[in-house]
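Notes for the one structure printed next.
One protein chain omitted, others in place.
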Amino acid sequence: MATREVFESRWQAAALLLPTVLVSVVFLYVPAVRAFELSLFEVGFGTGEVDFVGLENYRALLTSSEYHLSVLLTVLFAVAVVVGVMSFSLLVSFLIHEVEVGKGLYLVSAIWPYALPPAVAGFVFFFLLHPDLGVLTRAIEPPYPALGLLERPFEALGVDVDVTGPLEAVGPDVDWFSSGPQAFALVTVVAIWKQVGYNVIFMSASMNNIPGSLTETARLDGVGRLERLLRIYVPIMSPTLAFLAIMNTIYAFFGTFAFIDVMTDGGPAGATNILIFDLYRDALQNFEFGTASAKSVVLFLVVGVLMYVQFRVTEEYAYYGG
Amino acid sequence: MARITLENVRKEYGDVVAVRGIDLEVPDGSFVVVVGPSGCGKSTTLRLVAGLESVTDGDVRKDGESLVGVEPKDRDVAMVFQNYALYPHMTAERNMTFGAGSATDFDDAEIERRVADAAELLDIADLLDRKPEALSGGERQRVALGRAIIRDPDVFLMDEPLSNLDAKLRIRMRAELAKLHEELRTTTVYVTHDQTEAMTLGDEVVVMNDGRIQQVDSPQRLYDYPANRFVAEFIGDPAMNALEVAVESGADGARAAHPGFRLPLPDGDGLDAAVDSRAVLGVRPEDLSLAGADTDADAAIEATVTVTEPLGDSLLLECRVGDDRLKTQASPRSDVRSGDTVALTPDPDRLHLFDVEAGTALYHSAEGATAPDDGRTTRSPPATSEE
Partner (left out) sequence: MTLLETIVDAPNRAAEYLRGERTGDRFARLREDGLAVHAALASLVLLLLFPVLVAIVVSTKESGIVTGLADLAPGGNAYDNYYRALVELEFYRYMLNSLVMASVIVVGKLAVSLLAVLAVVYYRVPYKDFVFLFILFTLLLPVPVRFVPLYRLVTGLGWNNTVFAITVPYLASATTVFVLRQHFLSIPPSLVENAKLDGVGPLEFLWRVLIPMSKGILVGVSVIIFVYAWNQYLWPLVIVGDDLQVAQVGLGRLRGQAQAGEVAWALTMTGSVLTLLPPLVLLVLFRKPLLETFSIQRK
């Protein structure tokens, strides 16, 4: 039986593992355990004095409607981000898979957001869609002078037709500084944009691994493009898709702080106050270390449970052949 | 140069027993081939000698001194692997020299000289600057051999070194290995699953199965006097036919009785003991011939041909005798079709009887089974069932 494990010195192995284990324990495990411990105390503002309050912090969270809203928002946000980014990326990956000319350039142009720093994404969109000064804002909001051109031919015929009026009446007013839903939608779009690159990397690789004979068989059988994607490719890619669903969920929960901080500051009226931002505010703006720690523990549990559920679900449905 | 001795060597991995207590003597300067199906423990045995695995029980000795507990690098052995184990980022020359410093006492100049010698011996002098990816399989294996040679070890250990090469190259490298051994005369233990390789290369061949040694003998004697059914069927291609028969005695001597035939058995050691019991008759396909019209029907096997396979140099016939199957080789352009009934006469000097249960050889019709020509005794431990 050939084996790689040819070295047997225990102290050498321990020495090699020491740096990683030490950093893991000191900066990861101990703080995580301390977070749990701290969540049972109330920490005095400024004084740093601690009072044991048992589960009081958790009880407070259970009854706080503000916190409930934050949980609900975060779940909605995560679902929107995961579904949004995965459908968009699947479409892009599939179209790239379907072409021969320019394949490489398309791929590089779709993958690059992987390198995009979140704060940059936030600032760029802040600028594009600023309610007063945004580059796109004027284009989205009425009036639409370009539509006047549509009326010209009718005018020439002497018929009075108003195309602009009705459209401008329903035209949106970009106002995410005060509209909660708009702010939520904006943050979601930015979060999706940033994550497309990562998804396309994995989806394209996975799609590329599908045997060409399957595609040819489907073509011979007259299976349409969309059907081929949904009925053949997606099931074969399911292990990759399951992996991405998990990574995207973690991203939505933990990797999106910068967008909120740069763009909405959790507002308006808490409409984008997702859990990670809420936690940050409690800890470093309100200095409620006890409550913040309780929120950390909740966050850990939520993500732990979510990942467990996803693992189980995908284990059951994923096709593991490819 | 060295003599390797294995004494009651056992190797267990948890509940799995890979080697079940083997004794083996590898004489100084000899080329010993260990052959057997995959999982038989042959590679493990080699690795126990190398020191890559430690024995669970028993002793491995080199020139009488126990190697148990001795670090691999201090055993003065060199190994050649099936996948060559060349470092892909190093040139052929660097592959040969890397580690030579720690493995030997040679200084740099000595190593350089040895590389040049080995390169010439192996005809790879032009390839020394190339990296493995720029070498063919055969060239890679030469470099791997060169790496072993420049260490001037007491023992070469080769683990299926030719198995990754294509058939033609394998045959060529086989001849070169034999020549190399002629020149260097370094004690070599060579592991393979390929019985042809074992037969052509080994001074002595060790047949292993299921963690045990089945037989140790010279190639020809393995073929002529297999110690049990496993060896009989493992050595030789196509494999020896095995038909269960009753051994009967009659006025004209012993006969092997089968619903399809009653073959006379020439006198020989062990035959008397086998009389009046059931046994397995072994006869190699190449020892059966199509009988002419004038043959004594009494000494022939009547068989129905079921499949004919033209191999070019011969015609392989698959036949049915009673409820048993039988293979035979006929001359290539024989006019035999499936469905034909043929009479087959075995070479009377090439018949074997084996114990029905244990598979041990009871009788070989040829003389000489107990008087080996090379003076070594034939060991025949009881056979175990095939895995």
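Chains: A and B, in written order; residue numbering restarts at 1 for each.
Definition applied: contacts are C-beta pairs under 8 Å (C-beta built on N, C-alpha and C of every residue); 3 or more make two chains touch, one makes a residue touch a chain.
Just so we're clear, the structure is a prediction, and the values are computed from it rather than from any experiment.
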* To do: Touching the absent chain in the whole complex: find that residue among A:Val71, A:Ala191 or A:Ile276.
  => A:Ile276
* Of A:Tyr58, A:Tyr114 or A:Tyr144, which residue touches the hidden chain? -> A:Tyr114
* Out of A:Phe127, A:Phe154 or A:Phe177, which touches the unshown chain? -> A:Phe127
* Structure fact -> Had the left-out chain been drawn, it would touch subunit B at residues 50-52, 71-74, 77-79, 81-85, 87-90, 98-100, 102-103, 151
* To do: Over the whole complex, note the residues of subunit A touching the chain we left out.
  => 2-10, 12-14, 16-17, 19-21, 23-24, 26-32, 34-35, 38, 88, 91-92, 95-96, 98-121, 123-125, 127-128, 130, 133, 135-136, 138-139, 193, 196, 201-202, 204-206, 208, 240, 243, 250, 254, 257-258, 261-262, 276, 279-280, 283-284, 289, 292-293, 296-297, 299-300, 303-304, 307
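The working rule: only the chains that are shown with their structure count from here on.
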* With chain centres taken as the means of their Cα atoms, state the distance from subunit A to subunit B in Å. => 62
